[in-house]
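Heads up: the structure comes next, in structure tokens.
Every protein chain except one is present and positioned as in the full complex.
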Amino acid sequence: MRQEQLPDLTDDMFQPADIDSSKNEEIAGESTGFWKDAWRRLRKNLGAIIGIVIIVVLSLLAIFGPMMNEYSYHEQDLMRAKLPAKVPGLENVGFLGLNGVDIRGVDQYEAKGVDEYFWFGTDEFGRDQWTRVWQGTRISLFIALAAAFIDFVIGVAYGGISAFYGGRVDNILQRIIEVLVGIPNLILIILFILIFEPGILSIILALAVTGWIGMARIVRGQVLKLKNQEFVLASRTLGASDGRVIGRHLIPNVLGQIIITTMFTIPNAIFFEAFLSFIGLGIRPPEASLGSIINNGFSSLQIYPHLVLYPSIVISLLMIAFNLVGDGLRDAFDPKLRK
Amino acid sequence: MGRYIGGRVVSMLVTFLIIASLTFFLMKLLPGTPFNNQEKMSESQIQQMNEKYGLNDPVPVQYVTYMTNLFKGDLGVSFQQDGRSVTTIIGERIGPSAYLGFQSLLIGTIFGLLLGIIAALKHNTFLDYGSMIIAVLGISIPSFVIAGMMQYWVGVKWGMLPVAYWEGFEYTIMPTIAIAAAVTATIARFMRTEMLEVLGQDYITTAKAKGLTSTAVVIKHTIRNASIPIITIMGPMVVALMTGTLVIEQIFVIPGLGEKFVSSIMTNDFPIIMGTTLFFSILFIVVILVVDVLYGIVDPRIRLAGGK
Amino acid sequence: GGGGNNNAGEGGNEGGNAEGGEGKSEQVLNLLESAEIPSMDTTQATDATSFNAMNQIFEGLYRLDENNKPVLGMAADEPKEEEKDGETVYTFTIRDDANWSDGTPVTANDFIFAWKKAMNPDSLSQYASMFGTAGIKNANAIITEGDPLYGKVDELGVKAVDDKTLEITVTQKVPYFKSLLTFATFYPQPKDFVEKQGDKYALETDTMLYNGPFVMSEWNHGDGWTFEKNPEYWDNETVSLEKVTYKIVKDVATGVNLYETGKVDRAGLSADFVDQYKGNEDFVTRLEPTMFFLRLNQKNEALANTNIRKALYLAYDREGLVNVLLNNGSVAAKYFVPKEFAFGPNGKDFREFAPDGFLADKGAEEAKAAWEKGLQEIGKDSVDLEFLTTDTELASKIAEYAKEQFQTKLEGLNVTINKQPWKQFLELETAGDFDISTGGWGPDYPDPMTFLYMFETGADYNRMNYTSEKYDKLVSGAKKETDLEKRWKMMQDAEKVLIEEDFAIVPTYQRGTASLMKPYVKNYFLHPFGADTSLKWVKIEGK
Amino acid sequence: MEKILEVKDLHVSFDTFGGEVKAVRGVNLHLEKGETLAIVGESGSGKSVTSKAIMGLIPNPPGRIKEGEILFGGKDLAKMSEKELQSIRGSEISMIFQDPMTSLNPTMTVGKQIMEGLIKHQRLSKTEAKSRAIELLKLVGIPNPDTRVSQYPHQFSGGMRQRVVIAIALACNPRILIADEPTTALDVTIQAQILELLRDLQEKMGTSIIFITHDLGVVANIADRVAVMYAGKIVETGTVDEIFYNPQHPYTWGLLGSMPSLDTSEEELIAIPGSPPDLTDPPKGDAFAPRNPYAMKIDTELEPPLFKISDTHYAATWLLHEKAPKVEPPEAIKKRMKGMASSKPTMVTKDGERNG
């Protein structure tokens, strides 16, 4: 401290200061709960925000996209089949390829005498791809969310019970998982779809047959760790019932992990549904999921790339978005970053 | 160690038996008969075929017969491929699948580790984001799309690699890339997380305090410790690669097991379904055991615990 | 041979051509197949891939030529015909130079051995009924359970007079008798060798013997196989190809890519690729005698009504289907017996009496009228129908198309698609558990009867509860009728009843296939029944 | 005495979510050859950050040395390149960390971990390094060093692991050893052993030690001089006797008073009320003022300068200013103050000038 910075030190300044002792324990700033704090972290994570924005936009498009033009997802018109994408306004921006010209350089709109614009082109039935892609997104998302939800319910219950009761219960439940894991899940899923009526419901159930195992494992691990934590012991010494311990202490503390896991389950389910479509076990046409649209277009990948391109972009964006959000949440919930 | 493995083998056998039984009964729920060209068969012919393959017996009897034969090492003969034994069929199919799976795993792991390491070391930089974008794309784009694009551009348009078939090393390149993309992505993400975790450990600070160069710290102390947990995801991945390559096998005309597996389900070729399922289950169980043992070898902390 | 079923609809990947050397073209042909060979035992095989392979390496008494006419194969001459007691005895002489690939002669016993094996309940061929179709004595009885002759294969009307003389006794002369003899089920098998091999017979290349133009030199199950010229073949001078390779390729795009890079000489095309290759000099289409149609299950109250069925028949726009969706040379069909398939006593196409089928000029207008009438008759204003189909890409496309066609044109109709894997599909269809289902049928022999017998009352393939006395009478009459002109007429009438009067089925299209074939492949013959191709005459020229 | 290390006006900050954490805010200290300097202070006061700054191990980002010099052998460590630092770390200056359970790499034998530094700095061959490692293990008192050398950390008990960590730090005979709470995680008996070991080694090798701890008992045991840190600053420094028997800063009083001595009878311990300040926004004036029962108005406005009490004893509190009222330290502290009549404190400016 430089001398000239020292002003005159008057006697007065050496009088005892009245320090408000209650201020001692004051905590500055707003109270931040776990969720609020996590949200704050998440907000600072650019990737996660991009992910959230993508999910929101795609979800909105999944809801409203099919209504944005006059075509329905099943309306066929073979006269306008397999048109490439053409978007008003963007049609003149050459490199975007949204001008209705196919890869051989022919303007198909002109060739087929079509005046309308199909933003994502049309498929082999002349159905509007835009409408179908968003319709498909809707179904894919629905399947994924539903499968994730079932995984969540079964996984949390199973893992929670296994860890909470421990001992023999845990042992038996873990053996069961071992066996389930030993059966390649592809066969289980395929058998499931074959035995039940094909359709959205059986796909969801099939995805859920083995899907919950990951969740169960994570919940079990977490609960095992938590149940000997001192705050749980404290609650027990206060005479808390099992229900209370589970509901107030265990679940809220594994919730973060559960959400993260779910975030990764969703893209996996979307992906697996696409895979099932590929081996011909998809949903009933003319309804379509993103997977089945890609699968249908796949055979003409070289000739009509637009049939694969747009749904692929959407599915990839969805996967990326959920992964980004999952990663972001993991960082946001990471206890190591908190004090 | 020996006793530990012994104990594990016993529990593996039990698991295996349960899986075998479960699959058997599940399979019996499959609709339809296993006969080809059923459309041209009359009722009585179907009956005769059922008789011939013992499909008219009550399911429990079939089960006992199957399990007895199984213990004799007899997996039966394929319904679809007249008279060829299941073991022969699996035997001739496993080679390409195993080779492809192994090669993809190797390449995917190497690249995944590299990407993950780079991302972690350059945490929150452009390189980190770049690697993670690659990683996420790797998981996001369906492998058959990657495969189809490659076949067309690399194979046909540029003529750099053979379009399909399984006739030598250059034939394995494209399928390997298509499969390895997802492996790379998964490993890269995992590795990044683990690396970041390890980089924050005290022993890394200790190593730095010794005056080791950053490279030495990363190579000697970080990578090894970060890779250990990766071993655990390798187990399921190995099996997934063996079963899950069917799409790639189809596109690149590779006579592998994955393709056979799915087609046997589609054609109700019961002995093949059972055979392949059991094969995969054994593979899976063994791989898990190997992974656990390996884990113990790589991580000295576990070795002793396991040895008790 | 091979029955067209729904599964076989996609652009098949049989195809072929050869790579040429310098100067004179190298006589090698590289082809694709879409499936594995399930069996090389002529009595056990059931599928197109096996039959096709067998046609190149085995030979029966006859084989099909370029024009699908039976020409002499193992038989040295046309048979002697003797008629007595309403039975006809054909006596065939087997070529002196007909040998198996190990040099042993092909004998009359080899034929009888193989045929009896096919009829034997222990090793029953799924095609055992062909012997009955050919009219061979006792054939039907031997394979009918409960019949006193059941299982007594020695009662089959065939006899080896000596090593090279074979007698076949038929109780009914059928016009397509010789064509049937080209079919794999009628091939011989080397008795001693087969018995020596036991279970192993025909499992690998070294556990079988060949008597056809080629031998199988390599067989990598699941991957492909290779044929080489058979030096022991009696007519090996005609055979040009030295080597033929087959690869199993299930993905159409892969096949096309392989074709583009010169790895194969022939590749099947799917609709999308047709757009790309139409106009290309390699592009070929071919009309096959395989028919696709919809079964309308008359168990369903609405479908029991003729007007409703008529409405469905008329509402379906087949042009869009064949020109845009299939786009592979398929032809819109309002008929059931295919074009360019069966030729009458006068040498004219069966179809000529109604070239474009029935009610060819009627369309959506009439469909609507019939629909309304039908609805009135059943007293409903809406109908829900379940459309059963398989899960292949093409099948679901067609189903989607049909659904849209029906729903947009027929007000009050609601169609639900039930997509099932093939096995499950058959299960449901056989059980009559459907309203509309997709069907396909390919001929087993070159005669309209191979189609028409399907829908007799109670027939195995009449899964839609269709009964018509008139139809039954015409068909059974035609079966017995020996006057070929009359028989022909009866069959044409039957088709008319089936479709124009009863609308029992809704025919949709006659299948075409589009493929690419290298122009240097010459004499590549395709057949409408039996084996798909004959490679015996193929030459590589000007490569 | 020879100053082998001198830290001048060191400022270290971390950029975090909550803003800039000013972890170290102008630390001055020096270390003499062969002595042990103890740094005490409560959690978060910047002890570890200071020592890491000396080692050049502040993680960047988020941390950075904002200002100040760290002079070692005439060179400023704060301005050295990473490469130069690497040649100093482990050979000239080494460090021991708090938790022996986590400071060793679990997948490498302890021998290898000791050898690494030797191979790097002394260019020993593998076999030489190994025999040296065995020697070192023996030196730190590990029985059967020959077999122990090829074992893994998990096969050692906590106390033994800390010995291994010490062996690693001592491998290249460093001139300075920084021990950051090396015994906090250990049992008292093992702690005593480790302290003895460190003292022995210091005697044998003449190493200078910076010993960080918050256990005053340990300080009394091992230190020659003591620096008391609070909120990123050194608030009092002096010889161990000066700090224990003549403490001048109210924070030091608090620290000493909060520990019962074996003869403390029933009276209350002196608790320092409240919690340490938030270093993202350190309070104006004296950071300790809000918790200081003797706080004066000036404390809330002006940061106190260092007052010199003796040649070795300095404290930063306005209480030492001539105008400040004479305050009585608490009873417990008064009891400690034995015959160390304080000479008149003088104010010291930053550059060492005196001010009457």
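Chains: A, B, C and D, in written order; residue numbering restarts at 1 for each.
What we mean here is this: a residue touches a chain if its C-beta (ideal position, glycine included) is under 8 Å from a C-beta of that chain, and two chains touch if they have at least 3 such contacts.
We adopt the following convention: contacts and distances are computed from a predicted model.
Visitor: The complex lacks one chain in this depiction; which UniProt name from "Multisubunit sodium/proton antiporter, MrpC subunit", "ATP-binding cassette domain-containing protein", "Quinol oxidase subunit 3" or "Pimeloyl-CoA dehydrogenase large subunit" does that chain carry?
Guide: "ATP-binding cassette domain-containing protein"
Visitor: Write down which of D:Val110, D:Val149 or D:Leu216 is the residue touching the left-out chain.
Guide: D:Leu216
Visitor: I'm checking contacts with the chain that's been left out. Which of D:Leu256, D:Leu279, D:Met296 or D:Ala315 qualifies?
Guide: Among D:Leu256, D:Leu279, D:Met296 or D:Ala315, only D:Leu256 touches the chain that is not shown.
Visitor: Write the list of chain D residues that the hidden chain touches.
Guide: Chain D touches the missing chain through residues 42-43, 158, 187-189, 191-192, 195-196, 214-221, 223, 240-241, 244-245, 254-262, 264, 268-273, 275-276, 336.
Visitor: So which bits of chain A touch the chain we can't see?
Guide: 22, 25-27, 31-34, 37, 229-241, 244, 248-249, 252-253, 255, 335, 338-339
The definition used in the following text is that only the chains that are shown with their structure count from here on.
Visitor: Between A-D and B-C, name the chain pair that shares the greater number of C-beta pairs in contact.
Guide: Result: the pair with more contacts is B-C.
Visitor: Of all the residues in chain D, which ones touch at least 2 other chains?
Guide: In chain D, nothing touches at least two other chains.
Visitor: At which residue positions does chain C touch at least two other chains?
Guide: Within chain C, the residues that touch at least two other chains are 251, 253, 421, 424.
Visitor: Show me the residue ranges of chain D that touch chain B in the complex, using the header's touch definition.
Guide: 55, 57, 61, 82-83, 85-91, 94-95, 97, 99, 102-108, 113, 116-117, 120-121, 152, 154-155, 165, 168-169, 171
Visitor: Can you list the chain C residues touching chain A in their complex?
Guide: Contacts found on chain C: 251-253, 256, 270-273, 275-276, 320, 323-325, 391-393, 396-397, 399-401, 403-404, 408, 416-421, 424.
Visitor: Where on chain C is chain B touching in the complex?
Guide: 3, 5, 36, 38-39, 41, 44-47, 121-122, 124, 126-127, 129, 144-145, 199-200, 202-203, 220-223, 247-251, 253-254, 257-258, 260-261, 263, 421-424, 426-427, 460-461
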